[in-house]
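Note that one protein chain is taken out, while the other chains of the complex remain in position.
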Amino acid sequence: MDINSLIILLPLFGAAIIGILGFVSESFRKQEALIGGLGTLMVAVPFGLILMNFLGYHEHPVHFRIFDWIVSGTINVSFGYTLDELSLLMGLIVTGVGSLIHIYSIGYMHGDKGYYKFFLYLNLFIFAMLNLILGDNMAVMFLGWEGVGACSYFLIGFWYEDMAKAAAAQKAFVANRIGDFAMLAAMFLIFDYTGKATGNYSLNFSDILGLDWAADSAPTFWVALLVFIAATGKSAQIPLYVWLPDAMAGPTPVSALIHAATMVTSGIYLISRLGEIFIHAEGVMAFIGIMGALTALLAALIAIAQNDIKKVLAYSTVSQLGFMFMALGAGAFTTAIFHVMTHAFFKACLFLGSGSVIHAMDHTHAVEDGQDIRTMGNLKKYMPATHITFFVSTLAIAGIPLFSGFFSKDEILGKVFANGLMGGEFIYYLVWIIGAFTAALTAFYMTRVYFLTFRGKERFNAHGHDPHESPATMTIPLYVLGFLAVVGGFVGLPEVFDHGHLNWISHHWLGHHGTVTMEHTEDLGHVSAGIEWALILFSSLIAIGGVYFAWNFYTKHDLEGDTIIKNKLGKLYDWMGNKFYVDELYEFVLIKPFVRAGTDVIMVFDKYVLDGIVNGIGSLTLFLADVFKRIQTGYVGNYALMIVAGVMILLTYLFFF
Amino acid sequence: MEIFEPNLYLYLSVSAVMFAIGTLGVLTRRNAIVIFMCVELMLNAVNLTLVTFSRFLDDAAGSMLVFFVMCVAAAEAVVGLAIIIALFRNKRDIDVNNFNLFKW
Partner (left out) sequence: MFNQDLIHIIPILFLIATGLLLMMLDAFKVRSVLPLIAGIGFVGTAVLALPLQEGMDVQQLAFNKMIFTGGLASLVTILLSVSGLFTLFFLSDFLKRQEKPIYDIYALLVFAVVGMILLANANDLIVTFIGLETMSICLYIMAALFKRDLKSNEAGLKYFLLGAFATGFFIYGIALIYGGAGSTNYSSMDFARLQESGLLLPGMGLILIGFLFKVSAFPFHAWTPDVYSGSPTPLAGFMATGSKAAAFIAFGIFLNKTLPDVVVNEKIYNVIGVIALLTMIYGNVVAVQQKSLKRMLAYSSIAHSGYVLLALCAGPEGLMAAVFYMFIYTLMNIGAFGMIGMAELKDQDADLDGWKGLGMRNPWFGAAMSIFLFSLAGIPPLAGFMSKYFVFISAIHAKYTLLAILGIITSVAGAFYYIRVIVSMFFQTTEKPVEVKTSNIYPTIGVGILAALLLLFGLYPAAFTSQLDHLFVLADYFTQATP
């Protein structure tokens, strides 16, 4: 067995050990350091292995196989994995950020009665996620896809005694199911198409991407559309994004790992992996771009009016995922992955910082809800480590030049603009305008959150229980992620420097050997250096402008600022505060009619038709069983007669028909 | 159908009739021993068919099979009679219609 198999097997092994020991042994459950350490180790070692592969990468993807699952004449499904440029990068993000969040959880989950279960689910999640990104065929990928969904469901409902949290888990489950259905349909189409095109049915990525997807537009269109619908479920885009904000009911490390850094980006990963199909479905690409832009805008608007620190971050995640989809829509797959990476750094850092803040606020016992930014303020004084890391991550997400988010976001906007300019597609200008506006909004609301939390007036009364800085297991991951949030962008310097040759991630890594298709953007050529400088300047200006404006505004007005905005925007602000009533809309359009139809129309239908059918099948079976069993009279003579009758019928058929 | 000589059909018909009589016996009789005898009759009908073919094909395999069938019939008789005796001991009755503890 290949040593690389350990990448996949160790997290599973960790989950199994923690699960079994935790289940049988009371004393093991109390060994927090042991559980946490073991869980972390089972993610850190795969990280090391992936890093070794990454550093020793020599142009050729590494394949390894754990075992053949189904081998039958025409079908061969194996647990096979590929380490190529794309999966290595994703693997580094997942296991790297995953390790840090495991360490953080050791401190964060301290004293929780489900401590061992938490690490069990986290390890299981890493296992499923690695299957998703490293799998060399869609069957294994789908196994991971379902697996991360299940883990996410368990972890959102981790504190399941709380009805609201259990309901949030349900919501995530249902929304994801819709996406999974599309995923399955896409897989069937792909399976069918490979069989028809080559005579060899296959779900291997290498076989799928080896086909000529330009030949027949119908399957290409449907596959692309269905994969995108699947991605809207997992990666929280319109119309299925509604589960992600509610998913914040889970413990904060979960929000950071699953609902910000890794799982929600799996849709983007999959579309990048299948980029070869998408570039031949231009209509779908434009659709992806516009949906991404609308999601980004909608989520950013909602984020401005939220007061729950985790809700703001959740909507900002939806918004940033929207940016990634804009990049995908423009065919800039490498750019989307670049943003996945930088986003993983700064958003994980922001979430973990918020967790640290919540931890501290809950400790004061002075506030009812430890997540409400209106009852915080001036935490800089008490929590220096959390403050500094949160601050740099805020600057990164806002897109302040030289911070990581700036490079990736600027590249997205640049690629979208170039697509409009070169391809002449009007729609991409629209996407660009929305994107630029959303970038300004992002700078504004993130600065607001930062300011209301860490600066301004102290709005809580601690009664001696001052908020305190979190333990080292929590602050060390914050520092590491904060550092990466600052410098992580330098792997993708803008094209304008040395014709993109300094852009390591696109030119030297992802796009270098065609792992991620570059064709679309390459064909379009490059915009001139002048335009590119102008775009960079513009991005910088809107980011700095947004931060500067928010900073001054909230320094001046503190919490009153919200009231001023509210008065300015009037009705719109109410809509933003109430999340544009999307949940209510879904309730009204989808759920209510079902309930009402259920009580009125379907009730009748259900009672007389469906029940009739179900009970009918039940009673028919029982009736048939009752009739059939009479054949079994218990008399030997009758049995012999049955045999002879059988002989007669059989021979009659053979002779005369 | 010139692969068989005309005489063959006489032998085969006798054997088929014997087989049918045996089958009917199994269906109509209720005494376990008589039923078993009817089964023996069926096996002997088959033996007749086998020796007939063996003779007309001029091939020994058929006759050989007859001996195996006879052995098997003997073995079955041993086991069958033992079972019937056990039944008779427990119930003083070997009418098969009186044995239906199991049904449905």
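Every chain is named by a letter (A and B) in the order it is written, and numbering of its residues begins at 1.
In the analysis below, a residue touches a chain if its C-beta (ideal position, glycine included) is under 8 Å from a C-beta of that chain, and two chains touch if they have at least 3 such contacts.
All of these numbers come straight from a predicted model, not from anything done at the bench.
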{"item": "Contact set of subunit A toward the excluded chain (per top definition)", "value": "67-75, 621-622, 624-626, 628-629, 631-632, 634, 636, 638-640, 642-643, 645-647, 650-651, 653-655, 657"}
{"item": "Contacts of subunit B with the absent chain, listed as residue ranges", "value": "1, 3-4, 12, 19, 22-23, 26, 32, 35-36, 39, 42-43, 45-46, 49-50, 52-53, 56-57, 59, 61-62, 64-65, 68-69, 72, 75-76, 79-80, 82-84, 86-87, 89-91, 96, 99-104"}
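Quick note on the criterion: only the chains that are shown with their structure count from here on.
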{"item": "Subunit A residues touching subunit B - in the complex, by the definition given at the top", "value": "629-630, 632-637, 640-641, 644"}
{"item": "For the subunit B and subunit A complex, residues of the former touching the latter", "value": "23, 26-28, 30, 35, 96-97, 99-104"}
